[in-house]
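Omission of a single protein chain aside, the complex is shown with its protein chains in their original locations.
So that you can tell them apart, the chains are marked A and B in the order they are listed, and the count of residues begins at 1 in each.
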Amino acid sequence: MSAVVPAAVLVLWELCSRLAIVSPRYFPAPTTVGGVLTDRVAAGDLGAALLVTLTRLAFAFALAAVPAVPLGLLMGIARPVRHVVEPYLAFIFPVPKITLLPFLLIILGVGEPAFVLTGASSAFFQIVISTLAGVQTMDPRLLDVGRNYGAHGLRLFRKVILPAALPAIFTGLRLGLGLALVTLVAVEFIAAKSGLGHLVYRHWQMLSTPEMYAAFALVGALGLVLTRGLHALQARVLTWQEDLGG
Amino acid sequence: MKALGRWLTEHGTTVGSPIALLLSWEWASATGLLRAVFFPRPSTILAHLRDLALDGTLWGHTAPTLARIGWSFSLAAVLGVAIGLAMGLWRRLREGLDPVFAVIYPIPSVLFLPLASFMVPAGEVALVVTSAVTSFFLIAFTTTHGVRQIDRLVVEAAVHYGARGWRLFATVLLPGALPFIFTGLRLGLGFSLIVVVAVEIVSASRGLGALLWLSWQILKVEDMYATFFVIALLGALLSYGLAALRARLLPWVPDVGDPR
Partner (left out) sequence: MPPRDPKVLVSEVSVTFESHGRSVVALDRISLQAQAGEFLCIVGPSGSGKSTLLRVLAGLVRQSAGEVRIQADHPGTPLTAMVFQEHALLPWRTVRDNVTFGLENRGIGRAEQETRAREMLAMVGLARFARHYPHQLSGGMKQRVGIARALANDPEVLLMDEPLAALDAQTRTIMQEELLRIWATLGKTVVYVTHSLEEALLLGDRVVLLTARPGRVSEVYPVDLGRPRGLEVRASPAYGALLEKIWSRLREEVVRAIADDRGSEEIGA
């Protein structure tokens, strides 16, 4: 991935900031931000915030993926289940999951469970929907092949339906992780007292802009690493899938 | 009438299940099985919703939200489609901008609020600009994909039959990308709603997100549910409404999935 344009942007920014073409208060030079970044990482607090966010993300993702994949699969193979669950999915899917936060705050109190569950909710719906799509859009002739060659019931599911749906499941997990991160950081920004999102908020309020940008950059880096990493993992595991677009 | 009957038998569970849920919720809340302070009765929620609607509070908060969605979506759509098309057509541009997009896209939109407040006058403009960011990237990304997935053979054939430059764009490239542009717009509109609400929670005094957060802070739970319901309704309207609209107004445009 070419780094020319980002590098050029950074250089431009550095110049404008140093020469006060833009206010260095609001747009500190990248080198300043970089310096603060390294300082804060060395001092440990940026690292601690990162760890907090990552931990929440891990829990949120697990809480979402573990029930979501089986549910999506079940909905795909059993029509009655799909008919029962579909209305709730359709209703909640277009709703901003951040709106669930105040409800969870009341029911579970202000704390980790409410934060994590809100993040999990974004991932949950995405994963269910992608998994369901994976089952529904599989090549139907593969079902014929399965049945003609002696695979029925559970065996048909294990050997044909599940592998056929796997690419879509993977994509759903990948998108879900991204969504969980976005929602979690937003939750931290709004309501938490720790984590990268909160850091951005706090430093914004205190106008300690270099620290704010440092935290911001870390969020961006985290998002990038996760999406690229998962994409690469998907290519590795699903070697038989020739096109991954993206 | 018969059509309605047939539709109901097919979709019996789909309609019945939520109704059953609402009824059991009403009963559970009324009998104290569910704590009313967490889960007030749907009938109470409905009453509060009616009150909010009647005394104008609801509209007073819905209008600003709608306006912000309208502005941010328009901004995102115009810029997104324009730049998406440009990136689809010119490889250099795409290769140059791709890394920038890749870094910025995964960042939650609310985080851009500080940046926006530095760059544009604080207040409404900053809110609208912030809400446009993620939608912009989404729309640009799907538009670019829409252009690039056009069958090379179709383009070659068109060029062979004399379509160049502007004509090629207008008669082949744009129509070919249209299904994806539409999917991008539909997703982008949904995202506009999400970010507008999130941003309202953070820093607005009016708007559905603000109303939700305010109700939480003063612990008026019924108002919270009522507001949630309105937001959900809005979400459904935007999401499914646009899809239905496309089917009606532009029936030749097929519905394609999310290319991510």
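One rule holds for everything that comes next: contacts are C-beta pairs under 8 Å (C-beta built on N, C-alpha and C of every residue); 3 or more make two chains touch, one makes a residue touch a chain.
The structure presented is a predicted model; accordingly, all values stated were derived computationally and were not measured.
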(message) Counting the whole assembly, list the visible chains that the omitted chain makes contact with.
(response) A
(message) Touch as defined at the start, partner being the missing chain; which of A:R18, A:R79, A:R155 or A:K193 qualifies?
(response) A:R155
(message) Just to verify: which one of A:V41, A:L108 or A:L142 makes contact with the chain not shown?
(response) A:L142
(message) I need the residue numbers on chain A that touch the omitted chain, in ascending order.
(response) 139, 141-142, 144-145, 147-151, 155, 159-160, 163-164, 166, 238-242
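Criterion: only the chains that are shown with their structure count from here on.
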(request) Provide the residue numbers of chain B that touch chain A in the complex, in ascending order. (result) 11, 13-15, 17-18, 37-38, 95-100, 102-111, 113-114, 118, 145, 190, 193-195, 197-198, 201-202, 209, 212-213, 215-216, 219, 221, 224, 228, 231-232, 235-236, 238-240, 257, 259-260
(request) Over in the complex, which chain A residues touch chain B? Could you list them? (result) 1-6, 9, 23, 26-27, 80, 83-84, 86-88, 90-99, 102-103, 105-107, 133, 171, 175, 178, 181-183, 185-186, 189-190, 197, 200, 204, 212, 216, 219-221, 223-224, 226-228, 245-246
